[in-house]
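The complex is shown incomplete by one protein chain, all other protein chains being positioned as in the whole.
The block that comes next holds chain A.
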Amino acid sequence: MEISRKTMEVATAVLTGSVGALICYGSTENGIGWGPGGPEPGYFPFGIGCLILLGSLATLAQTFWKYAGARPEAAHGVSGAVPEEPFINGTRLRLLVAFVLPIVAMTAISAWLGLYIGMGLYIFYTMRVSAGFRTLTSLATALLVIAVNFVVFEKLFMVPLLKGPILEYFGIY
C-alpha cells in the first residue's frame, strides 16, 4: 500500500484544521469575551484556534493549487511540474508499523504490569523477532537492560519507575 504525499498533506491539513475548530469550541466553554476582570480565560485560546483554522485552510488551498497546477503542465511535458510523489511506500510502511506496534504494546503492558516488565518483554521481543538473535542472548540482553535501568533510576538518581503488581507482590517497591 502506497500513500501519496498529496493525500498526507490534505489529511494533515484537515486534521490540524479540526484541532483548531476543537480549540475554538473548547475555549467557548471558558468564555471568549471580555469579563469584569479583563479578557476571559477563553479569549486567547479562541484566537489561537482561529489562526490554526486559517493556517490549515491556507495549507489545504496551497496543496490543491500546487498539484492542480502541476498536472496539465506535466501532460505537456514541461519541466518544473510537480510529479505525484509518494509519502511512504508499502515496504517502508510495513517496517514502520512493525516498529511502532511493539512500542504501543510495551506501553500498554507497562501501564498494567510496570515499566520494568514492559521493557524486558519489549527488548526480548525485538532481539528475538526483529533482530533474530538466539533466545538465550535475547533473554540475557533483556535482563541486562532491566538491571542497568534499575541501578540508574532507583539507585543513582533516586527516581522510582512504575513497578506494577508483580514486582510489588515480591516486595520490590
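Worth a mention:
Throughout what follows, a residue touches a chain if its C-beta (ideal position, glycine included) is under 8 Å from a C-beta of that chain, and two chains touch if they have at least 3 such contacts; residues count from 1.
Basically, contacts and distances are computed from a predicted model.
Of the names listed as "ABC transmembrane type-1 domain-containing protein", "TctA family transporter", "YtkA-like domain-containing protein" or "Propanediol/glycerol family dehydratase medium subunit", the one that matches the UniProt record for the absent chain is "TctA family transporter". Interface with the hidden chain, as seen from chain A, comprises residues 5, 8-9, 12, 16, 19-20, 23, 26-27, 30, 34, 37-45, 48-49, 51-52, 54-56, 58-59, 62, 87-88, 92, 95-96, 99-100, 102-104, 106-107, 110-111, 115, 119, 122-123, 126-127, 130-131, 145, 149, 153, 157-162.
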